[in-house]
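Read the structure below first, then the notes.
Removed from the display is one protein chain of the complex; every other protein chain stays in position.
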Amino acid sequence: MKTFTYEKARDPAQAAALAASHKDAKFIAGGTNLLDLMKIEVETPAHLIDVNGLGLDTITPTQDGGLRIGALVRNTDLAADAQVRRDYPVLTRALVAGASGQLRNKATTAGNLLQRTRCPYFYDTAQACNKRTPGAGCAAQTPGAVSRQLGVIGTSAACIATHPSDMAVGLRVLDAVVETILPDGSRREIPIETFHKLPGQTPHIENALQPGEFITAVSLPAPVGGAQSYRKLRDRASYAFALISVALIRHPDGSGRVALGGVAPKPWRLQAADDQLPNGASAVMATLLEHANPTAANAFKIELAERTLAAMLAEE
Amino acid sequence: MKFTSPATETIFDTSTVVGKATHRVDGPLKVSGRAPYAYERHDVIDGQLVAYPLGATIAKGRILSIDTQHAKAAPGVHTIITTLEYDELPKDERNVASLFGGDKVVHYHQAIAAVVADSFEQARAAANLITVKYDIEQDLDFDLERQWQQRGTVEPVSATGDFAQAFQSAAKTLDREYRTPGHSHAMMEPHSTLAHWDGDALTIWTSNQMIAWNREALAVTLGLEEDNIRVDSPYIGGGFGSKLFLRSDAVLAALASKASGRPVKLALPRPFVMNNTTHRGETIQRIRIGTDAQGHITAIAHTAMSPTQPGGQGEQATDQTRQFYAGANRLIEHHPVEMFLPESNAMRAPGEASGLMALEIAMDEMAEVLDMDPVAFRALNDTQVDPENPKRTFSDRNFTRCLSEGARAFGWHDRPQTPASRRDGNWLIGMGMAGAYRGSPVLTSGARVRLQANGTVIVETDMTDIGTGSYTIIAQTAAEVMGLPVSAIDVRLGDSNFPRSAGSGGQFGAPSSTAGVYAACVKLREMIAQKLQMPEAELSFSDGAVHSAGEPQLIGTFATDAELVAEDKIEFGKFRSDDHIVSTFGAHFVELRVHALTGEIRLNRMLAVCDSGRILNPITARSQVIGGMVMGVGAAMMEEMAVDRTQGFFANHDLAGYEVPVHMDIPSQEVIFLDTLDPVATPMKAKGIGELGLCGVAAAVANAAYNATGVRLRDYPVTLEKLFPGLPKV
Partner (left out) sequence: MSPSDVSTAPPSDTDIPCSSVQLTVNGTAQTLTVDNRTTLLDALREGLHLTGTKKGCDHGQCGACTVTVNGRRINSCLSLAVMHDGDDVTTIEGVGTPDALDPMQAAFVEHDGFQCGYCTPGQICSAKAVLEEIRQNVPSHVTKNLMETIPISETEIRERMSGNICRCGAYANILAAITQVAEGSA
C-alpha cells in the first residue's frame, strides 16, 4: 500500500471539491473493496477523503412516493429497512445475497456501486490488464486463461470482466437513480442504466462519474409492486461471488422486469427482454443474451441464466 | 521402548481417561485468543522488524536483474535480501523445488526477495518498489490433458498375476477415466516465522507440523549445525500437509534477520500462499475393473498421471488400489510428469484422497454394471490379506462392518434404486456412498516426563498440535499411566529442545506420539518402583497415589527433593510391516438434493463409519472426522486450483478465488466409531484417524449426485453446469 494523506470531509460539497483539488484522491467509506485493492496496489490513491462523517445515512421518502437512500447507508441497514423490505424486497434479497454479515455492516450504498471487478487477472498485478493499465492487454483472453467466472455479454476484446455487485442488480431492476454532487457544487442525477459503462476500448472507465464527483444518494421510484425475487447461483452456498444472479419483478398479468448479475460489466437488463417475460424464461434469455460472446469455460452461464429464470418463474 | 510384537493386555484396556470424552485442554486458551501463534510472539524477544516477501511472476526462466534502489530508499527500510545475492541454497531431501537463492525461477511466486522494515506497512510498500527483469523460458507445457493423451508406457509400480489376460476374459468389465484438480491446503494461518540469531545460533518461532524435519532442513539449507537451531511451534493455525516442510517463510525470515542483525518476522501474504507453497497435485486416472459373473473382482488396474517439479513424485493416486479390494490380477501404474507449476506435495491423505475420488466412483459404476448394491459389491470384495502378497495379513480390518453398520444407520435400504427417480418438489434426491481406506503409518516418537513435588507431571515432546488434539490425548495418556487427573498434566509441545517425536502428518501423529508418551511414563513408573525397591508390576498408580502392598504414597512425594525426570521413545519393530498391513477403514454415506432446473447441489446429511482401532478421545477424533468430511465436500463440489495453461500458475490464488466450504454448505454430520482395537498398531492398539475422515467423501458426494440426476461425473469438482445434461429441459 502506498502512503497517502488522510482527511475527513465536512460536507458533501467540500468532499467533492477536495477530491478535485488533490491529485489521485479517493473517497473512502466502508473501504471493504478499496482497502483490499490498495493493499495489492491496484488502487494507489495519494489522498483519502473519509466521508463517513457526512451523515447521508438515512432512508427517507421522496416526493413522488419513492425512497431516497443516503450514500452512506450500510448494506445491512438498507436490507433491514422496513420500507425496503415491504416495497422493494428484491433489493433486500439482492443485498443479503452478497458478501458476509461483517462486510455488509461496513459496505455502503455508494461504495457497493463502485466495486471493482473480481477478475483474477485484475487482482494479480503481474498480469496484463487493460483495466489497470490501459493498453497492457487482457491476460484473461489469452489461450489457456482462467475465465469461468468472467463475463459473457457486454464485454470487449479489451476486457471480459464482470461487475461483482448484487445490490446493483437489484437497483437496476428497480430503475434506481444515482444522485451526485460535483466539485463545482452542482448536482445531477444519473439513471442506474447509464451509471456503469461497458468496457469497449476503455475498460478503465467503469462509470459515468466525473473527477471529484461524489455520490450523495440513490433514489428509488415509487414502488412498482409485483412479486419480487433475487436468485444467486454460485459454487458454494454463501459468501461467494455470483456465477450468475437474476433479479425478477413479476406482475400478476405476467409482465415484469429481469436483470442479470455476474454476466456483464454492469447489471444486465434490456427492455426488449422484459417484454418477453410473458413468453417464458427461454424467450427472455434469447433476447437478453442474444449477443453473448462467452468463452468455452463460461458459456454455461447462458443456459444457467435460462434455467434460473425458469426456476424462479416456476417457484412463484 | 521397543514395540516388537503385538500388544497384549494393557493398562488401556481398563482405562479411565484414555478413550473417554475429554474436552481440549488447550480450549480455554484458544477460545479466549490467548494461544500464541508464530507471528504473534511479542513476548519472546524485543526489537522485532517485519519482512515482506516478493515472488517471481513467471513460471520458469532466469532473473536478469533485481533493482532494489527505490525500495532501499523507502521509509523505514533496513535491508533487502534478494535471491541473486545468494547461491542456490541447498535443498533438504524433503523439498522438491528450491526455496531461495540463485537466478533460476522454476515456479510462479517462487520467493526472490524480502524487504525488512520497521513496520509491516513499510515493508509491503517497499517490496512493491522492486523491479525485476527476467529471461522467460517460452513454450512450456502446463497441460496435463495433452500429456495424458500422449503418454507412453511406464514400468508398473506393481503388477500381480496377469492383469491384461484376466481383464480380457472377465465376465463384466469397466474402463473409465477420472480427473481431479489441484487442491490447496488453505489452512487459516498463513506460513509465518519470527527468526532471531544469537551469534551462529538461530531460533525460529514458526508454524510447522514437523519440528525435527524443520530443524534438519534448516541445517541443510542454511548450512548450520542442528545443535545451533531451535524451532518453536506451540500453536499452529492449521497445516494439512502445507507445513510439513521447511518453507520460504522460515528461510526468508532467517536470512533477513541475519542481514539486518535484528529479529525479523514474516508471514506469507495470502495471495502468495497458493503459488509459493505446495499443493495437492492435479491427476488424471484410468481405472479398469473386471469381475466374474457374481461380482468378484478378478482384474483391477489403476493408472494415474500427475504433474511434478523435477525430482518429485507427483500425487500418487494409485496407492490405495494396491490393497483396498481383493482380486488376483492387478496392475498399478504411475506417470509423474515434469511440469513447472508450483510444487506438488503432500496434502491431507496424500495419494488416497485423490485416488479414492476416482476408485470409489469406479466401484459405484462397476456395481451398476453388475446390477449390485454398491455396499454389497464392496463387501463381496473385501480382503483380509494383502492382495499383492497374501502372506501379509491386515492387522485388524473391519471394513465390512463399516459398510453394514453404516448402511443400517443411514437407512441405505431406502435409497432410490434407480438414478433420478426420487423428487421432492423442485429437488431431485440422491444417496451415495463410498469406501474409505488410509494406511496407518507410525514413526519413532519420544517424550520426557517430569514429575513435580506437587503431584503434577510436565510432558515435553516436540510433537505438534495442528488442531488434531495432541495436547489433549497426550495429557490423557500421561494421566492414565500415572494415575492422575488430566488437570494434573502440563503438556508442552512443539519445541525442538524437547525430545524428538513423530510430528503431525500422515495420520501418524496421534498413535505414534501417545505411544512415545506412554513409553516415557512407563520409565517414570519404573523409576518410582526403583525408589520403592519394588518391581514396577507390583505397583498400581491411581488417584494421584502409588499403591503397593503398604500404605498408598502420594505420587508427588517421589519428587520432593528434586523433580523426577524420565525420557524414552517408542520404536516400532519391523513385524508391523513385514507381517502385516496396518490400515484404517471407513464408509461414507451422503444424501443430497439437486435442484431440477439450476443444478444446485445441497447436502442433506452425511455419515462416516470409522474403523481406526482404539479411539483415544471421542471428542477430538470426531472433530477430525467431521473436519475431513468438510474438506471432502470441498473437493467434491468446489475446490479447484485453476491453472492458467499458458502461463503456468494458479490464477485463483486467494480465498475468494479458491472456494472452500462455508458454514452454509455443511449439513448435519454423524460419525460412528467401531469399537475396534489393533494390537499390531501400537502398544495402545490405536491407529490414525485424522485423514480417514477425508478419504472417499468426495466420491460419495459424486455418487449421490449421480443417484439424484443420472449424470455420472468423472471430472471434479461436481459443479452445477456439469449436471445440466441430465436435468429436465427448460
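In order of appearance the chains are A and B, and numbering begins at 1 in each one.
Assume a contact is a pair of C-beta atoms (placed from the backbone, for glycine too) under 8 Å apart; a residue touches a chain by one contact, two chains touch by 3 or more.
Predicted model, so just to flag it, every value in this text is computed and none were measured.
**Student:** Touching the absent chain in the whole complex: find that residue among B:Leu539, B:Val630, B:Ala698 or B:Leu723.
**Tutor:** Answer from the full complex: B:Val630 touches the omitted chain.
**Student:** Thinking of the whole complex, not just what is shown, which of B:Thr82, B:Asn95 or B:Gln122 touches the missing chain?
**Tutor:** B:Gln122
**Student:** Consider the whole complex, including the chain that is not shown, and state which of A:Thr62, A:Asn105 or A:Ser219 touches that chain.
**Tutor:** A:Asn105
**Student:** Of A:Val96, A:Leu220 or A:Val263, which residue touches the hidden chain?
**Tutor:** Answering carefully, the residue with contact to the hidden chain is A:Val96.
**Student:** Could you tell which one of B:Thr82, B:Gln476, B:Thr514 or B:Thr620 touches the chain left off the display?
**Tutor:** Spelled out, the listed residue whose C-beta touches the missing chain is B:Thr620.
**Student:** For the chain that got dropped from the picture, name the residues of chain A it touches.
**Tutor:** 1, 3-6, 28, 30-32, 35-36, 38-39, 48, 50, 52, 76, 79-80, 85-86, 89, 92-93, 96-97, 99-103, 105-106, 237-239
**Student:** Tell me where the left-out chain touches chain B, residue by residue.
**Tutor:** 23-24, 26-37, 39-40, 42, 75-76, 118-122, 125, 185-190, 235-240, 267, 269-271, 466-469, 619-620, 622-624, 626-631, 654-656, 660-664, 666, 668-669
Quick note on the criterion: only the chains that are shown with their structure count from here on.
**Student:** Report the inter-centroid distance (CA atoms only) between chain A and chain B in whole Å.
**Tutor:** It comes to 40 Å between the two C-alpha centres.
**Student:** Going by the contact rule set out above, which residues of chain B touch chain A in the complex?
**Tutor:** Interface residues on chain B, with respect to chain A: 57, 75, 121, 124-125, 128, 142-143, 271, 426, 595, 597-600, 602, 637-638, 642-647, 651-654, 656-657, 659-665, 717, 719-721, 724, 727, 730.
**Student:** Applying the document's contact rule, which stretches of chain A touch chain B when the two form their complex?
**Tutor:** 1-3, 39-41, 118, 120-121, 123-124, 126-127, 139, 142-146, 148, 231, 233, 235-241, 243, 281-282, 300, 303-304, 306-308, 310-311, 314-315
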